[in-house]
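With one protein chain removed, the remaining protein chains of the complex are shown where they sit.
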Amino acid sequence: MNPATVPANPPVATPFFFYLLAAIMIIGGILVITRRNAVHSAMALITTLLAQAALYLMLYAPFVAGVQIILYAGGIMVLFLFVIMLISIERTQKERQFNKQWLVGIAAAAALGGLFIAVYTTRTGGRTLFPEGRLTYLEGENTQRVAALLFDRATGTYMFAFEIASLLLLVAIIGAVVMAKKRI
Amino acid sequence: MHGAIQYILSYLESNQTPGAAGNVFWATVYILLVFVGLSIAVIAMNWLERKILAHMQVRLGPMRVGPHGLLQPIADALKLLLKEDIIPAEADKIVFWVAPFIVVLAAFTVFVVVPFGPTHAITDMNIGVLFMLGVSSLSVLGIVTAGWASNSHYPLIGALRSSAQMVSYEVAMGLAVVSVILMTSLNETSTGTLSMIGIVQSQLAQREWFIFKFFPLGLIGFFIFAVAMVAETNRAPFDLPEAESELTAGFHTEYSGFRWSLFFLAEYSAMIAVSSIAVTLWLGGWLRPFPNALPGSTWELVFSLIPGFTFLFLAGMTFYSTARMPKHPLFRVQTIGLGGFGALLALVGLILFIPGVRVRVQDIFWFSAKVAGFMYLYIWYRGTFPRYRFDQLMKVGWKVLLPTGLALLILTALVAMRTELLADLRGAWRP
Amino acid sequence: MTDPRSISPLDLETPDQTFLDANELVINMGPQHPATHGVLRVILRLDGEKVLGLECVIGYLHRGVEKIAENRTYTMFNPYVDRMDYVAAVSNGLGYCEAVEKLLSVEAPPRAQFIRVILTELNRIASHQLWLGTHALDIGAITPLFYTFRDREEILKIFEKYCGARLTTHAFRIGGLQYEAYDGFEQDVRNFVSFVKPKIDEYEELLTTNRIWLERTKGVGVISGKDCIALGVTGPVLRASGVKWDIRKALPYANYRNFDFEIPTGENGDTYDRYLVRMVEMRQSLRIIEQAVEGIPEGPIMAKVPKVMKPPVGEVYHSIEAPKGELGYFIVSDGSTQPYRVRVRPPSFVNLQALDVMCRGQLVADVIAVIGTLDIVLGEVDR
Partner (left out) sequence: MLEISTLHYLVLGAALFLLGVIGVLTRRNVVIVLMSIELILNAVNLNLVAFSRYWQGIHGPAALHGQVFSIFVITDAAAEAAVGLGILIAFFRNKETVNVDEVNLLKW
C-alpha cells in the first residue's frame, strides 16, 4: 500500500474539460441513436469514442486511451464504415427508423435510468455510495504497470485471460470470414 | 505580471518538454512552431518534389513563377484558395465538408509527440508510439468518408481500396514497431518504453541505432516499416487509392479548391509524420552520427558546425545559380530574388553558428536531415516505380510483410532473451 | 450456359445497386478518362474488381474519312490519311501511295523507295516510343514517358527538316516523293541511330527487370495466336502470341526484301511479351535504317505519273505493316479522277476487338494495361 503520490504537473481546468467532453459524448450518443443515415451515426460514434479517449487521459489511463483510439476509432469504426458502404441502400433511409416496440424500449430504458438515479443518489451515513477518488501517481509508468499485470511472471494476474482473449480473437476472425464469404 | 514572466522563464531552466513540464505557454509556442514549420516543410516539399522529379525525368520543372519556380507553391496555394469550391449536388454535404478536416487533423495531431530533440517536443507521452500510430490511422476515416460522401463510383472505389490498404499495412507496421519496443526493454530494469523520447534515449544508452541492432533483425524491421509507411501514406508505388490512370483521382476526385488542398496538405504531413516515426525508432531520432564512437567536446563542436555549413553550402549553390541566370534585363527581378534567397540561406547558416543557437538547434537539424532523406526516397520511388495492382498490393501486405513481421518479432524476442533462455535450459538439464 | 459474349453489359444495369450484392457492377470508363488514350468509351461489367465483360463504344472521333475520299481526287485525299493514325502518319501515307501506285501500275523509283523506308521506320520507332511512354504511364511509371518523348523529338525534328511538318507529315506523293532529301539527311539519320541506341537500353533498364513492371505485365491480357488470327489481330500483338507474321517479310512491299532484319516473336502472348516484341522491333527498325541510309542510290525521286490521275477501272487491296499492325487500303476505281470507294483496314480498330477477350477474368487495373498494350489510336479506330 504505497502512499499516493501527487503528480508533478496537475491537470489544468479539469472540470471544464470534463464537462466539455461529457457534453460531446452525450450529444454524440444521442446522434448515434437518432440519425437516419448510418454513416452519420458512425461519425457521431467516432466523435464519442475520441472524446472518451480524452476522458481516459484525464483519468490517467493513457494506455487505455491509446488502445481506444487505435482499436476503436481506427479499427472497429473503419470496419463499420466499410460495411455500411457495402450495404448502404437508399431505401433504408426512407423506411421507418424505429421498430414497433419502441415504446416498450423507452419504458424499459426509463426504468433502468430510474434505477441508476436511485443508486447514485442513495446516501448512507451522509455519503454517496462512491466517494471521490483520491488522485494518485505519476502518469509515466502506466503502460509498464498494465503490462506487468498482463504479462509479468510474478505479478501477471491476467496472463491466462490474455491468452484466452487471443483465442477469442482467432475464433472471431474465422467466424467473420466464414460468415462474410459468399462461397466457402 | 511578474508571475506570468516568471512562469514563462521558469520553463527555460527546466530540462523537460513543455508538455511534461506542464507549461501551457511554451506548449502553445511549440505547437505554433511545429505548425509553422510543418507548413513550410510541406511548401518546400511541394517545390522540391516537382524539381527533383523533373530532373529525374529530364525536364526542368517549374521555372516561371519566381527564379527556378521558387514561388510556384505559393502561386499554387493562391490558385487553390481562389478556386471555386464545388460540392456535388448529390453529395452528402455535412460529411463531404467534414472529411478533409478529419484527414488534416489526424495528420497534424501526430506531431504532438514527435521529438525533434530531447526537449524539443510538444509533449512526451507515455504512449508516444501508440498515439502516433493510432492517430495517424484515424486519417483513414476521413478518406473513407470523403469517398462515400462524394456519392460517385470512382471516389467510392478509391476509398474502399485505400481503407483496405491502410488497415492491412497497419498490421505489418505495428509488428515492426513492436520489435523496436522489445529492443528498448534491453536494460538493467528490463522495462521497455513507448515514449518517443524514451526510445531515442534507449538507443543512446544501448550505443547503437536500432536499425543495426541484432543485425539483420533491426534492418528487416526497418525495411518492413519503410515499405508499410509508403503504403500507409498512399504514395507511389502504392498510390492505388488515387491511381490517376484507373480511378481519375481516387477518393478526392470530387474535391476541388481549398478542400482538395487540405487533402494535399494532409498527405504531405502524413509522409513527414511516418518518416519521423521511422527516424525515431530506427535511425536514432535527433542523435547526431556516432554519438558514442566519436565522443568528446571536439567532435561535439565539429558536428554542431555541420548545420551551419549545410546552409552555407545551399547558399553557395544558390549564389552559383544566381551567377548563371541569364543576363537579360527581363530576368533582373528574378536574379535579385534568387540572390536574396541565397542571402537568406546564408543568414540562416550564419545564425546557426552562434554558440547558443547552435547547441539548441543541432538536434532539430539532425532529425530534419534524416526525415529529409526519407522525403527524397518518396520522390525517388515515385520517379522509378510503376504502380502495383490491388491484389498484388494485398499480397505484399498480407503474405510477405505480415509473416516476415511475425517471424521478426519472435526472432527478436528469442535473441533478446537468449541469456535467460539458455540459463533456463541449463537449469532444466541440471540434475 | 450462354456464351458470355452474347450478353451485352449494357443490359444489366439495375437500379438500387450496392457493392456487396453486386454480382454485376457496371462502370463506365471514358470517353473522358486519362487511360483510354483519347475518346474511347469502355463499359465494364465487374464483379468486385474482376472484369466479367466489356464493351467498347467508339465513334467519338468519327470524321468520315472514307466518305471524304469519294469526293476528293486521289492526290487530294493523300493528306487525309495522315489524320487517321496521327502517331504514325508516314506509314499511313506509304500505304495509301503504294495502293494508288498499284492501281496505276507505276512504281516509285529506287531512291524514293529508300527514303520512304527510312522515314517509315523512323516513324515506327516514334510510334513505339509514344506507345511505351503512355503504356508505362498507365501502369504508373511516369518517368519513361519523358524519356521517350525526349527521344521521339529527334525523329520529329528529322521529319520537320524533311517536309516541314512534325506530326501529320504528308511526306510521300503518289509515285514517289515530292521533296528531295535535304542536305545532311543521311548524317542526321546516322546521328539519330547512334543517339537512340543507348536510349532504348535506358528504357529497358527502367522497365524490363523491374519487379513491379513484371508483376503488372506478366500473364496479363493473354491472347493465344489462334484467337489473334480468329479476331484478325495483327502487328506486335499477333507476333507476341507466337505467330511469325510480318507483312514486311510475308508480302514484301516497298523494297523491304533488300534489307536484313528479324521478326521478333513472343511466346506467352501477354502484355510483357508485347512489350518485349516492341522493344526488339525498335532495334530492328534501327537496323533497317542503318542499312537503308548506307544504300541510298542516286536518281529521280518521282516516277512518271499523270497530273490528273485517272486509274483504270478496277480494284486493289494493298496492305503494309504499320507500327500497330496490318494497315490495308482497298480502293475501287471507276475510271474517274475520284475513287469510287476507299475502305481502310485500320490495325487499331481490328486490334481493339480483342480487348474483350483479353480482359475477361482480369482486374480493372489490367484493363488499363491491356488498352495500353494494344496501342490503339482513336483517330484510326473511328476514322
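General observations
Order of writing sets the labels: A, B and C. Residues in every chain begin at 1.
Everything below uses one rule, namely that a contact is a pair of C-beta atoms (placed from the backbone, for glycine too) under 8 Å apart; a residue touches a chain by one contact, two chains touch by 3 or more.
Computed from a predicted structure; not experimentally measured.
Even with one chain removed from view, subunit A keeps its contact list with that chain: residues 1-2, 4-5, 14-16, 18, 22, 25-26, 29-30, 32-33, 35, 38, 41-42, 45, 48-49, 52, 55-56, 58-61, 63-64, 67-68, 71-72, 75-76, 79-80, 83-84, 86-87, 89, 92, 95-102, 104-106, 108-109, 112-113, 116, 120, 128, 130-138, 141-142, 145-146, 148-150, 155, 157-158, 161, 165, 168-169, 171-173, 175-180, 182.
Note that in this section only the chains that are shown with their structure count from here on.
With centres set at the average Cα position, the gap from subunit A to subunit C is 63 Å. In whole angstrom, the spacing between the mean C-alpha positions of subunit B and subunit C is 46.
Shared contact sites, meaning residues of subunit B that touch two or more other chains, fall at 156, 160. Of all residues in subunit A, those touching 2 or more other chains are 85, 88, listed in ascending order.
Those residues of subunit B that touch subunit C in the shared complex are 53, 56-59, 153, 156, 160, 236-237, 239-240, 243-246, 248, 382-392. Every residue of subunit A that touches subunit B in the complex is listed here, in rising order: 8-10, 12, 37, 39-40, 43, 46, 62-63, 65-67, 69-70, 73-75, 77-78, 81-82, 85, 88, 139-144.
Of all residues in subunit C, only 19, 27, 33-35, 49, 136-143, 145-147, 150, 206-207, 210, 212-213, 215-216, 363-366, 368 touch subunit B in the complex they form.
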